[in-house]
Each structure stands twice: as structure tokens, then as C-alpha cells.
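This report refers to the structure that appears directly beneath it.
Every protein chain except one is present and positioned as in the full complex.
Now for chain A:
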């Protein structure tokens, strides 16, 4: 985690903490030049090391990192402690202080400082490394990961508790809890207050009748199938609405299998809202269906709670708990990381998309799905009708075009009115007719927005692809590491730096990819300049590292290159966190100006009027 903490260095330093930092810097155990030697040990400590501060060591069952501004639980947990252990001067206490006061102290004091930091980070960031910031970390999201057995246990615990406090059966307690969306306090309060209404609303019987069982009742006729044979087995829950077992079974299996219903399966009788409890269900259906039923029940537990979400990774049955609410999503990008290693956004369940907020991601993906390939092709092959702006492909023939829609006749070459060509038809050698110039002008404008989009899209796409290639590379990394061990006589631990580099590459590319989607929606201003400068630094570093990483094994064995790669790896990670933190902080403070509305979704400024092609690239 050491590397992670250093990344703050070049970032923003609130003045009031400067002195403290200066003092600490002198006691800092990690002067810059010792870093490379330290790194191998660090990287071997845990594979999550490179993924930023929100990825805590995978060992503890519940993974909690330190704080984010939305929820200020302050239970000290071992994971956070472990993470900070290298940075003795980063006291948990003070970082929490900063967090709580975010809105007064941080806001007004630190901002001017935000803009003056490194434009040439390569040269002097080393010195800044030793300065540690005490400022609140805008990237840290508090979350916990639960395994299926934890989720089950949580439910069981709640059920047991309610079962004891209210003196009702466990099945009934479970039904009540589900009705109250697992809000135990409200359930108990309401139940104490007006037990009758609560039982009624939740679909529970008032009477304590016998445990339901299968019975053969002479003269019974099933109201569903109208069968009345002798020995027909029938069943009823506490409401006493009795149906034959076959109908009951078919009813339940249809509800569970086809409608995916579990928590609210009511008695089959018309107008009866009594809920069928788990025990009755076990009595009636096949074990296979029971299993499905309990799976669905488990699902409703997670889905009922706003603070819980399933890990979207295939075959992962874990759930993540996070306090970030939907309304916070314009202010924060709550990236969490499951025990299975999958990193995703808690807000929209999409794969890690820092630094872009969920709304922008949604729009961007939609735009790309609609536009990208089509737009490329349109850009290359078509022109718009100067009159009605229909997109026209010239699929052969002469330059005399007649728009199918509006019947406008024009020249494909100069876009001018065909009649203005006079007698020089088929020979468009004239330079400036009025209508032609205007048409070309309008055309140019409409292309600007397309080109702007393609600029960002191409870079986004490039990183997406490179990340995929880097992933392949990662598969080969292990082989490389073995080879390198043989050739150089280094120990396994000593070649771990390759894996770190590979992971850094992937993570950084993922981030870079989303910076382009983010930038597409940014209006031009100073903040955007800073953002682009950060983006450029990261991109350059990543490309450098990527190049080094691909070198043949014999080159990698040279000690010089190893140090270079380790340096570059840590530098990339640092630059990534700086960029993300800066973005997250401005997002939290609402400082970005977007050319679309983050909430309602209507474009604020026509993107064409905010030409955003960066002059830096």
C-alpha cells in the first residue's frame, strides 16, 4: 500500500496541513531513492496492491477500506489498519477529521492550491513523494463483501432475533421481515403498536392454528380442478382454504419457476392474501424446487436492501454492501471490489469506470452502441443534402445528385445548386458559388461534432483494445517470470515486479479508457486543461511501461531495466490515482462543467459549440 499512499504527493495539499506534513516528511521512512528496493517486497504482499486504495487485501472476510464522504462509519477495522501500516504518519484519526469537515475546511482553503501543481511531474514528483498529504481521500469508498453464507447468516440472525422478541414462529418472523424489507426496528415498533394490522398486511394469520399438513377429507372437492375423488390428498395453510395437492403443487411450481416469485406467494384462494411459508412449501414441492425457492428468497433479501448489491461477475455469489445512495451518483463514482477480484461500480453495476460518473457512462455506452461504427462509415462515405440534410451516399454515376427526399438538385463535388453550374455541367471547376460555399460550410459544422466524438471514441476504443491485449500479455507473464528466474537466477519474489507491471498496465488502461468518455462530456475550462494534462501524463507513462514490458526476457534480466520497470509501474499507479483523486474531488465538490446535464439528461450545450479536440494530442 505504500505506493498507493505516495500518490497523493503531487496532488493537492491544504495549507493547514502543510506544516504537519513538512514535519512528517523529515521522519518519513521512505525517501524517494529507497523506493525501488522496497517495492518488490511490497508487491509480493498482495495482488491487489496495484489496484488503488479501495482494493484491500483479499484475506479478511469483510473488506473495508477507509473513508468516503457519504457515509461516515468510523469503526476501525483491521483492513484499513493493515493498509495504513506502512504510513505511520497517516493517522486514521486525522483523515477522518478531514473527511467530516469536508465542506468547510477543504472547500475554501485548498482549492487555489489545486491548480498550481506539477505540469512536469516527471521532473520533480520524486521530491514531492516524500511529502504526504493529510487531505481527505475522495477515492475511498467504504464497502463490505459478503459470501452467500454470510448473507444467509444475516437473515437467520434477524429472523432469530425477531422470533425471540415478538414470540412468533421463525417462518412468520421471516415473512414479517420480508414485508418490512428487513427493517427490524420498524417491524418491531409497528408490531408492538398494532400487531393485527401488521400481521394482516404481511399476509399472516391471526390464529395460532395447527401446523399445516396433508389430509384426506371425505367429500372434499378441489375448487381449482373440481376433482372430488376418494382419497384425494388436500392441503391448506392457516386460512383454511383447502385445495388438492396436485393443484397446490402446480400453483407453487408455476409461481417459483415461471414467475420467479418466492417471498410473496399467496394462498391460491381468490382474495386471500395469506403468504405461504417456507415450511409448508418444503412439505409440498420437490427438493429441486425448494432449492430454487430459497435461492429466490436469498435474492429478495439482497434486492430489498438498497445498500446491498450482487457482484455482477459470472459465477460469483457474493454481495457487496455500500452506503452510497443513488442520489449521490453525480458526486461520486463508487468503485468497489469483490472478493472474487472483480471491480465494479456500485452505482450502476458496470465494470470499473472511474473517473466517469455513472450517468456519463450510460450515455457514452449508448452513444457508442448507436454511433461509433456507423459514424465512421458515414463520415467516410457520405455527404448531407444541402437542403434537407438527409445523409446521402453516392453509389455511382455522375455528380448531378437529386436528393430522394426533397428533390434538391446539387453537385456532389462542390455541393452547389446544380442549376448554378450553367453549361459547365459535369465539369465542376468553378470555385465559389454562393450556394455551394454555404452548403460546404454547414456540412463542415455538422462534421465537427462527429469528428469530436470520433476523436474521443477512437482513444477510448484504443485503450479498450490495448487493455485486452495486455490481458493476453498477463497470461504470458507467468511464463515470462519463470523464464526470467531461470536466466537470471532471481528468486520468485524478485520477479514479481513483472506481474505488478502487468496489473498496473491493465488498471491504468481501464482508467484511461474512461477518461476519454469523461472528457467527451466536459466543457472546456481550466479544470479540463488540468484533467487533460493529468491524462496525458498517465497515458505517456502507460505507453512507456507497455513498451518496456514487451521486451524480450534476456533484456528484462538486466538489473537496469528491472529498476526502470519498477519505477514506471509505481509512477503509473501514482499518476492514475492522482488523476482519479483530482477528478473525484472536483466531482464531489460539483466543480466540473459538463456539456450534458448529469441528472435529467438533456444536453446543455450543443457539443459542436464546444469543440473539445485537445491541442495536446
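A few notes on this one:
Note that contacts are C-beta pairs under 8 Å (C-beta built on N, C-alpha and C of every residue); 3 or more make two chains touch, one makes a residue touch a chain; residues count from 1.
Just so we're on the same page, contacts and distances are computed from a predicted model.
Among the names given as "E2 ubiquitin-conjugating enzyme", "Prenyl (decaprenyl) diphosphate synthase, subunit 2", "Translation initiation factor eIF2B subunit beta" or "RCC1/BLIP-II protein", UniProt records the absent chain under the name "E2 ubiquitin-conjugating enzyme".
The residue touching the chain not shown here, chosen from A:200, A:223 or A:543, is A:223. Only one of A:157, A:233, A:259 or A:478 touches the absent chain when the whole complex is considered: A:259.
Only one of A:220, A:243 or A:410 touches the absent chain when the whole complex is considered: A:243. One chain of the complex is left out; on chain A, the residues touching it are 223-227, 241, 243, 246-247, 250-251, 254, 259, 266-272.
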